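Quick one: structure below, then a few questions.
One protein chain is absent from this view; the other protein chains keep their places.
And then chain A:
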Amino acid sequence: MELIDYDAQIPNNVSLASDERLKRALEQWYPGYLNWWNQMGPNGFSESEVYLRTATGVDPKGWAQFQYVKMPEYRWGIFLAPGDPERRIGFGEHLGEPVWQEVPGEYRAMLRRLLVVQGDTEPASVEQQRHLGATAPSLYDLRNLFQVNVEEGRHLWAMVYLLQRYFGRDGREEAEALLTRRSGDEDRPRMLGAFNEDTPDWLSFFMFTFFTDRDGKYQLEALAQSGFDPLARTTRFMLTEEAHHMFVGESGIGRVIEATVNAMKASAIEDPYDTDRIRALGVIDLPTLQRYLNFHFSVSLDLFGAEASSNAANAFAAGLKGRFNEHKIDDDHQLASATYPVLRRDGDNIVARDEPALTVLNARLRDDYANDCTNGVKRWNKAIERSSIQFQLSLPHLGFHRRVGEFQMMPIDPDGHIAPSTASFDDFTAEYLPTAADRSYINSLMQPVYDRGTYASWIAAPKVAIDNKPGDFEFVRLHA
């Protein structure tokens, strides 16, 4: 093992250079990580120089340093947001006690599990997006993809740091295991379902970054409330990076819509369902967009787990994982007698029922998430409205196409109507999901556009590019 100049190669604010135990653990892990990146990271771009944002510190100047860098040489780094020595636990049974700087023994297993599940999602999305570089609609989008990828890699580092620093041998084993699971692998799948789905095309990628990364935001935000201070601080910093991923998704879909409505107007097509003519223009028709949205929203909802969850209740009571914006919520933060309305099936209807708030924290976090998604959809619809084409995108009902929780495998349509019990889940829901023809059409659009300042027909140029650069900036220098 070659010697590492830790502070240069691994920017950090956790005194890595003087932490012998952590250094030893990282020395074991780092080669495995690089090996994983080379096997599973973006396919075919190891030599390309990418205009990437690198965090070298957590202050405003330090966290967004732009420069050309080859991805395998990216400085992933370990960062905790600045600490507050007065910080106290904000919820649960330990409310008001000083936050923990070391792992409380009785919560060791629970905390480790939370970290492993969170950590497992980070490399998963890199794996899922591995082949997308070959079909990017522009150099600008290609860069965004790679920015998302390296930051997912860094988020893996964040969880691995906590595992290695605070969980002894078990933690090191878990950190190793994060490198051995593979998205979609029959034998060693990633832990959560959505992270084993294909991301076969760029429309899926934008949907993924809008919907699935947004789940990440909500999970991270809940962890940022943690009474285990190192976890709270690392996730708070992750959230600043995560915001960009969602920007990629929201603006990506927005640009797809813009390309579509502009092309329709130019050809005087008013009927959004005139699919053949719309597709002949080389753009994505809005109903297909809706079907992709239905799919990605529903599988992302599954990531929140079952509505009622004793794990979530335990983690809250223990002070390890709070609610979204816990510190802004005006209640007792212990929820011993509080209730929360949860959607449940009642015969042929779906009704909201008040249930003990502590046990339905997943449902609450999911509702917060769904509201956030609604806002994004509204912004997309504004763009459609401006074009005066009669079409509105909408989020499907929470019960649609679910494989986890109250509505799992129930034939419920996007409007929330329950089909007769004779309808099978697959037959019924498939009607509202991308068809084979949709996928094959989208796939036909996936041709790489690598000329500076040029964009594929199905996506508009961004209004503002990154780091105040012009749209024709060479965001990626493809290797010769």
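Here is the rule we use: contacts are C-beta pairs under 8 Å (C-beta built on N, C-alpha and C of every residue); 3 or more make two chains touch, one makes a residue touch a chain; residues count from 1.
The rule is simple: contacts and distances are computed from a predicted model.
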Chain not present in the shown complex, as UniProt names it (candidates "STAS domain-containing protein", "Benzoyl-CoA-dihydrodiol lyase", "ABC transporter substrate-binding protein" or "Heterodisulfide reductase subunit B") | "Benzoyl-CoA-dihydrodiol lyase"
Any idea which of A:22, A:278 or A:313 touches the chain not displayed?
-> A:313
Answer key for A:191, A:239 or A:370 versus the chain not shown reads A:191
Among listed residues A:358, A:398 or A:465, the absent chain is touched only by A:358
Where A:15, A:38 or A:180 are the choices, the one touching the absent chain is A:180
Against the hidden chain, chain A presents residues 92-93, 109-110, 112-113, 177, 180-181, 186-189, 191, 193, 306, 310, 312-314, 316-318, 335-336, 356, 358-359
